[in-house]
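With one protein chain withheld, the remaining protein chains of the complex are depicted in position.
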Amino acid sequence: MDAMLVFDVALALALVGLAWAVLAAEDLFAAVVLFIVFGLMTALAWVRLAAPDVALAEAAIGAGVTGALLLATLRRIGGAESAETTPRPVLIGVGALAAAVTSGLGAAFLAAPAQGPGLEAAIAANLAASGVEHPVTAVLLNYRAYDTLMEVVVLFAAVVAVWSVAQAPEPATPLLGPLHAGFARVALPAAVVVGAYLLWAGATMPGGAFQGGAVLGAVAILALLARDYVPAPAHRAWARGAFLAGTAVFALVAAGVGFGPRMAFEYPPALAKPLILLIEAVVTLSIAATLAALFFGREPEPLGVEVEARK
Amino acid sequence: MSPDLIYGLAGLAVFGIGFFRALTLAAPLRRVLALKLCAVGASFLLIVAAYRQPPVTADAVPHALVITGIVVMVSAMAVALALIHRIAVLERERSDG
Amino acid sequence: MADLAGIDWAVAAVLLPLIGAMACFAVPRAAATIGLAAVAVTGAAALALGLQVAAEGALTVPLGGWGAPLGIDLRADGLSVVMLVMTAGVGLLVSLSALGERDARRRRYFWPLWLLLLTGLNGVYLSGDLFNLYVMIEVISIAAIGLTVLRGNLAALKAGLEYLFASMVGAILFLLAVGLVYLNYGRLDLSGLAGIAGAGDAVLAAVLALTLVGMALKTALFPLHYWLPAAHAGATAPASALLSALVVKASLYIVLRLFQYLVAPSEVMVTLIGALGATAMLWGGIQALRAPRLKLLVAWSTVAQVGLIFVAFARAGADGTAESWKAAALIMLAHALAKAAMFLAAGRIKDEVGHDEIARLDRSPIRPTLAQFTFALAAISLIGLPPTAGFAGKWMLMEGAIAAGYWHWVVVTLVGTLLSVAVFSRVLAGFLRFDRVRGPLGEHQGWALADAPPLVLALGALGLGLIAVQVLAFLEIGAPLGGTTGVWP
Partner (left out) sequence: MTGIEMLSLALMALGCLFFVAGTVGMLRFPDAVSRLHALTKADGLGLVLIAAGAALAAGSAGWALRLALICGLVALAGALGAHLIARLVRTGGGR
């Protein structure tokens, strides 16, 4: 076990060092690349902390999709930065504040009971009634399904907000070359399989709608990059439907089961598993579509042309 | 010494670095990065709260909470990045005349 | 429990606006019709829930049938219902005034964003779980930022980005608080935590401090108010009304709930909150006095009013928190109505006159008289003259402070009141000096149908003062801090 502790300490130090390096990097591109590395290292740390589901989600969404979003924005704004620098007294003051807050939190953390109380007993006792065998999936889609519905709503709200920030059409970017197109042709189907597998695996082992959705979202981002798919104004209705499907099915099922003696979100025992799988499948597709739309960053329509004409 | 202690402290340190930089960096894209690091650091606290010494399985509730947190964070970041992009476009238009 | 009609009104109050938001987004052409209908139906659900609570007392809905701490409970008591009904009423009137929007893009996105905001607000008011509160405030903040930048110009976008950053920091601090709670108690349901937590707990103090700072960022308590004036002044009129009247209240409500459930704040913390509130009142008042534009003045007045609400929290010290929250809730209610009316009226004045520079308002030949009258009515409530709801709240604040012997809060409140008199006199003087420029008679209409929603809101703020006793009695239904008979009769 000691060897693993050495590894843990090294990884923990690497995390702290990387976090500092991300924010101290001169070049923004380098900062984003370091940030993606940081995300993957975080995922590794979470595997060590027996949280493989979260590690998958962090690697796929926290590092992968977020990294793609950051790089796309970096290219769009051309790396322009404000040249403002923070005056030294402010730097010292904020540094002292951050140090005080962090050490206060550290003291609170050290004083907290190690391996303290939790809900694992309650989860285990009710797992049979939840309809799925994997505890994290049971929490996400049954015990705390209300939170998960609202989390999908947050994604939906983000698309509405991003679309509402009207944007001019982007300057055309050069294609990435023949190798990229060839790669996309092989990788797309493979990644679709991986995404579907993660979704399917979620009922019994680490994986699930969010991880699967993120991989499928990455597929869509890849397709956008390779110009295998070009969003057109005519596709708007479909896109809207894809964003909404997850929230709509989830909300309707949640409310639909809530009549008579049952509460909202209280699936009938016999139907629990099929209903959860249905919700997960649709939510996966919605997450994929939403993440791709967030990457694309604007509504595919001639709204930008209007903006151009107005000035 | 156990993994939860090591990573808990590392997570708090990451939070501190992110917090400090989020309040002192001027470039918006860097502030987004700092805030994401801050959130990752805060998530460590929940992951550590779920950790149990190996033969015992970990508590799944904080895991689900952190997955939710990751999705919420990517949404907020996407909105921030869209705003940053739009601001850059408008500023370029203004300086071009 | 599912009630007689088989409909769970608490769940309906959250899911109806969500379904409305989806419908608005799916069918942009009919967004306004669907949106208005959804707001109205949501309001009906809130009223039905209110009747149920009035009849049966506070109710708990264990979602999924699991029950806390494994599942999430919705909880509706007097305070939740008052907030829900306030949100529905203000929301409906603001929605009516948003029907006049002519810009296609703004019209298309206003409705889904506003209904998502309503989903989040109702979710916060009904939530009985710490982490669920976190998710709900994120729904609120993303929708609110969408509304802030809806105008689409550079100033609004920059203000929106600053707001988003403040809001993200606030959310992360709240997430840390959630982590600390789970680390120590292994559960997140408010009612369960109320039993576990000891009073002198250092962890709880840290949790409370983190939440307080996080929520102060989101609600713009001095000195964390820096983002608010630009964001609220730069948005379109209906969006400003929603942001100032409703969004700010959600974070205040969370602070209030934590005081109720987790731990009563210590004397030091209460004094600190009051001191920050007092500074906010003074600073907001001074900045409002200096504001060149009408909407900016109204936005700064929100900073001052948030300060007043925090002073109300603090008015009777740590011993008096069992009473103080009701004064705070009443001022929140009064501010919601009056500020929505004021922002809408300011928007109407700007539309009619063509600008909102305070110094030049008296030189306009066009006089939107009804909007000016509405503005004056709202100002009376915000200043706190009888018989408005603002008066009832301030009266309760000062009575409590006097009863507890805390004369400094009385002095602070009076100074703040004088400042707001000065602030609004600046504007009202401009309205009254109408002989500076006289336009040809009949050229200005003086009123329009769009003046009706703000006028109703302002009259509501007036009328609410008359039923303040009933509102206070309702607030006590199922209140965790206990409904001891207080200074108010």
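Per-chain residue numbering starts at 1, and chain names A, B and C are given in the order in which the chains are listed.
In this text, contacts are C-beta pairs under 8 Å (C-beta built on N, C-alpha and C of every residue); 3 or more make two chains touch, one makes a residue touch a chain.
Every value quoted in this text rests on a predicted model; they were computed, and no experiment measured them.
J.: Considering the complete complex, which visible chains touch the unshown chain?
T.: Missing chain, whole complex, touching shown chains: A.
J.: Among A:186, A:232 or A:270, which one touches the chain that has been omitted from the display?
T.: For the chain that is not drawn, the touching residue is A:186.
J.: Counting contacts across the full complex, list the positions on subunit A that touch the omitted chain.
T.: 27, 29, 176-177, 179-180, 183, 186-187, 190-191, 194
Simple rule for what comes next: only the chains that are shown with their structure count from here on.
J.: Weigh A-B against B-C on C-beta contact pairs and write down the one with more.
T.: More C-beta contacts join the chains of A-B.
J.: Just curious, how far off is subunit C from subunit A if you go by their C-alpha centres, in Å?
T.: 31
J.: Using mean CA coordinates as chain centres, what's the gap between subunit A and subunit B in Å?
T.: 12
J.: What parts of subunit A, by residue number, touch at least two of the other chains?
T.: Residues 105, 109, 116, 118-119, 123, 143-144, 147, 151, 154, 157-158, 161, 165-166 of subunit A touch two or more partner chains.
J.: Going through subunit C residue by residue, note those that touch at least 2 other chains and give them in order.
T.: Subunit C, residues with two or more chain partners: 131, 135, 138, 142, 145-146, 149, 157, 176, 180, 182-183, 186.
J.: Quick one: in the complex, what on subunit A touches subunit B?
T.: Answer in residue numbers: 4-5, 8-9, 12-13, 15-16, 19-20, 22-23, 28, 31-32, 35, 38-39, 42, 45-46, 48-51, 53-54, 57-58, 61-62, 65-66, 69-70, 72-74, 76-78, 80-82, 84-86, 90-91, 94-95, 97-99, 101-102, 105-106, 109, 114-116, 118-120, 123, 135-136, 138-140, 143-144, 147-148, 151, 154-155, 157-158, 161-162, 165-168, 210, 287, 291, 294, 297-298, 311.
J.: So in the complex, the part of subunit A that touches subunit C is made up of which residues?
T.: Per the stated touch rule, the residues are 104-105, 108-109, 111-113, 116-119, 122-123, 126, 142-147, 150-151, 153-154, 156-158, 160-161, 163-166, 240-241, 243-244, 247-248, 251, 254-255, 258-267, 303.
J.: Any idea which subunit B residues touch subunit A in the complex?
T.: Touch list, subunit B to subunit A: 1-21, 23-30, 32-34, 36-37, 40-41, 43-45, 47-54, 56-68, 70-79, 81-86, 88-89, 93.
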